[in-house]
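Quick one: the structure is below, questions incoming.
And then chain A:
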Amino acid sequence: MVKRNLVGAHYGLKDWLAQRITAVIMASYTLIMALALLSGAGGSFERWRALMSAGPMRLATFVFIVSLCWHAWVGVRDIWMDYVKPTGLRLALHVLTLIALIGYAGWAMQILWRL
Partner candidate 1 sequence: MKPKVTVRKFDAVIVGAGGAGLRAAIQLSESGFKTAVLTKVFPTRSHTVAAQGGVAASLGNSEEDHWHWHMYDTVKGSDWLGDQDAIEFMCRKANEVVIELEHYGMPFDRLDNGRIYQRPFGGHMSNFGEKPVRRSCAAADRTGHAMLHAMYQRNVKANTQFFVEWMALDLIRDQEGEVLGVTALEMETGELYAFHAKATIFATGGAGRIFHSSTNAFINTGDGLGMAARAGIPLEDMEFWQFHPTGVAGAGVLITEGVRGEGGILRNSQGERFMERYAPNAKDLASRDVVSRAMVTEINEGRGCGPNKDYVLLDITHLEPDVIMKRLPGIREIAIQFAGVDPIKAPIPVVPTCHYQMGGIPTNYHGQVVVPGKRTQNEIVPGFYAAGECACASVHGANRLGTNSLLDLLVFGKSAGETAVEELKKSPKAHKDLPADAFDRTLERLNRLNTQKDGANVHETRLAMQRTMQKHAGVFRFAHLLKEGVEKILEVQKAVNQTEIKDKSMVFNTARIEALELDNMIEAAVATMVSAEARKESRGAHVRDDCPDTPEHPNGRDDDNWLKHTLWFKEGNRLEYKSVNLRPLTVDTIPLKKRAY
Partner candidate 2 sequence: MTTRTLHFKIYRYDPDQDRKPYLQDISVEVDSNDRKLLDALVKLKAKDDSIAFRRSCREGVCGSDAMNINGKNGLACLTDLASFPEGKPIVLRPLPGLPVIRDLIVDMTQFFKQYHSIKPYLINDDPPPERERLQSPEEREELNGLYECILCACCSTSCPSFWWNPDKFVGPAGLLAAYRFIADTRDQATNERLDNLEDPYRLFRCHTIMNCVDVCPKGLNPTKAIGKIKAMMVQRAI
């Protein structure tokens, strides 16, 4: 294959936007969490469990986890793009990152819905 400097993959904006939106979601969730903790929700295991198993909170946590993984995906991928030059290796790392992040998300959900 000829060696060319390849640019022009049309996903710059989407990811940039996604990172900002997920950041806002995570910040909001952090705020909610801080308020909940301040109001004593973390005082005992029962109260903590009650908080996390409530429907709206469960949904919020779920959205947070998905945002976190998506955000991390863009960030980690950028790191691979900056530091790993061979295309094959980079692709492998991308796949591993995706598997790990999806795995984390699934694990987190499993925990959430087990409560």
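The candidate set was assembled so that all candidates are chains of the complex that A comes from, given by their letters.
Brief remarks on what is shown
Criterion: a residue touches a chain if its C-beta (ideal position, glycine included) is under 8 Å from a C-beta of that chain, and two chains touch if they have at least 3 such contacts; residues count from 1.
Nothing here was measured: the structure is a model prediction, and the numbers come from that model.
Chain A shares a touch in this complex with candidate 2, selected from 1 or 2. Those residues of chain A whose C-beta lies close enough to touch candidate 2 in the complex are 5, 7-17, 78, 81-82.
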